[in-house]
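For this view, one protein chain was removed and the others were kept in their places.
First chain written, first letter: the chains are A and B, and each begins at residue 1.
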Amino acid sequence: MSPPKPNHPGEGRENRPSLISRRRSDQLAGRLFFVFSVIPVALAILILGLLIYKSWPLLKTHFLWQLLFGQVWKPEDGLFGFWPFIAGTFWVTLAALVLAVPPSLLTAIYLSEYAGRTLRTFMKPLLDLLAAIPSVVYGVWGTIAIVPLIQNALIPFINRHFWNIPLISSQNPTGYGILAGAIVLAIMIVPFIIAVLYEILENVPKGLKEASLAVGTTKLQTVRWAILPGVLPGLVAGVVLGASRALGETMAVMMVVGNVIQVPHSILDAAYPLPALIANNYGEMMSIPLYDSALMTAALILMIFILMFNIASALVLQRVLGRKWV
Amino acid sequence: MDTHIKIRNLSVRYAERVVLDNINLEIPRQQITVIMGPSGCGKTTLLKGINRFLELVDDAHVSGQVLIDGQDIYDPGVDVTEIRKNVGLLAQRPYSLPMSIYDNVAYGMRIHQMYRNGPEMDEKVQHYLEEAGLWEEVKDRLHKPAVALSIGQQQRLCLARGLAVNPAVLLGDEPTSALDPISAQHIEQRLIALKQEYTIVLVTHILRQAKRLADYVIFMYLGEMVECGPAQQVFERPQQERTRAYLAGQF
Partner (left out) sequence: MKKRWARRHIIEAIFKALMVISFALVAGSLALILWTILSKGLPAMNWAMITQTSSGGYYLGKTGGILNAILGSLYMAGGGTVLALILGLPIALYLETYLDNLAWGRYVRLALDVLWGIPSIVYGAFGFLVMLALGMRASMLGGIIVLTLLELPILTRAMDEIIRMMPDELEQAALALGSTRLEVALRVVTRQMLPGIVTAVLLAFGRGIGDAASVLFTAGYTDRIPTSLLQPVASLPLAVYFQLSMPYPEVQKRAYAAALILTLIVLAVSLGSRWLAGRFNKNVIR
């Protein structure tokens, strides 16, 4: 005698109507969602491609070397030397990093090793708020608070005492210049750098810190000799990531940096970073031949630098943080 | 009993949760004292109270006194780094510092500027590696990274590192539980040898290990000190009901 049929309703009938339609919608959704997932990849390729395509007219008629390092920018005469803008970008970014990294590192160490819980919970929303403030608002603040400060207090002071020091002395400096841009930019990237550095420090296993403290070190000695050597690559990567954020900042810097086409020689000089070049001149793009290509080349240069920094630091941080992505 | 450490009215709580309740006990000099008890009884907390590691925990509140050679280590005028130099800790999981084997051992000595770098330091590093029973295995690769060692070797390296600052007390927080049986045996043998020079306080949840190593026993349960005394006495003629139950394997 055959064994009794199991008492489960519907079993044995594989193709219940509702199951078919559920499967179908699942498969459909799967394919649809996959198509959606192609979007970021397609977009990244498209943006890069379009920028290259639009820059091509300029790139094919000028030597890359001349473009990158040429110092004369006169589009109406067909001269496209990007060096003043590239140099300006790096001056502002470097100065911003110099201003931003030490306090960020110290704050991250303080939060990770010394601060009590209340201080730590207080800091997170504070950093979020700093990061949320829009670029234009930083620009307004820079114009109201920083530029006059430099113009009315710092410059007369320097003129009186330090007027001949290289990197600081400048002809006819106003408050608008690299220093103002660097100060504003520094505050903008501080929350970001603190967040990355803090995460790296928190990732250090507690046992390692305890192993060092157990022989009687101060917390600072533990940080300096037991923690920092191990995380140094990660710290550098975090700073590089902050730099890539700084490279792309447009509005705030543009409003205080002076926008004078020159190769800067001092932090009080005015400069003209690449993003400002693009933002200020898009209106005239079509009026001068190759001008539009030039501006797209500027965007391309910017994007390539940022990509290089991002990829380099992401590779390092992947290992330090043990995650797949940053 | 020649008392090295005296603990008076020690109470510890994490936020509102009481972990140690009014502990009073004494720890003899240059013997192996074992703190035993079921998990969660507070033995690690008690241990960490002796080298002031409780301060590393958020919300930890400590009251009472821990007197080492008569001086209360929780006295406000006392420098915690000196305490920790005097009381070494061998942790459950060995962590070697991100540096060479040599530098690991020399680490504490350099921090406290105890010896000059050079032949003097070389000699000391060798001495402590020998004390930890590791010298023969690493003498040819002193300047290689310490992370390359096996876990048993790393624990011995941690032992050497801890001994190098010349403590009077050595604490061990289940120092063999992460090790394979052979390395564990190695460490146990070293500890037995070391009690000639150091006062050793161990925490373990392995009853048999306690019976192997202990000269003096402290039995804890749910944050209270239930019974303490010389090992033979506690193991063979336990006075408290709970001690008897624990020894019988009931929990």
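In the analysis below, a residue touches a chain if its C-beta (ideal position, glycine included) is under 8 Å from a C-beta of that chain, and two chains touch if they have at least 3 such contacts.
Only a predicted model underlies this, so the values are computations on that prediction, with no experimental measurement involved.
Undergrad: Which of these, A:L79, A:V98 or A:L220, touches the one chain of the complex that we don't see?
TA: Answer from the full complex: A:L220 touches the omitted chain.
Undergrad: Quick one: which of A:G78, A:G116 or A:P134 touches the chain that's been left out?
TA: Only one of A:G78, A:G116 or A:P134 touches the chain omitted from view, namely A:P134.
Undergrad: Of the residues B:R29, B:H112, B:R141 or B:R212, I need the one that contacts the missing chain.
TA: B:H112
Undergrad: If you put the missing chain back, which residues of subunit A would it touch?
TA: Residues in contact with the chain left out: 22-23, 25-26, 29-30, 32-34, 36-37, 39-41, 43-44, 47, 50-51, 54, 102-104, 106-107, 109-111, 114-115, 119, 123, 125-130, 132-141, 143-145, 187, 190-191, 194, 218-221, 244, 247-251, 255, 275, 278-279, 282, 295-296, 299, 302-303, 306-307, 310, 314, 324-326.
We adopt the following convention: only the chains that are shown with their structure count from here on.
Undergrad: Roughly how many whole angstrom separate the Cα centroids of subunit A and subunit B?
TA: Taking the mean C-alpha position of each chain, the two centres sit 47 Å apart.
Undergrad: With touch defined as at the start, can you tell me which subunit A residues reach subunit B in the complex?
TA: 116-117, 205, 207-218, 221, 225-226, 229-230
Undergrad: Please output the residues of subunit B touching subunit A within their complex, sorted ascending.
TA: 51, 53, 56, 58-59, 81-86, 88-89, 91, 93, 95-99, 107-108, 111-112, 158, 161-162, 164-165
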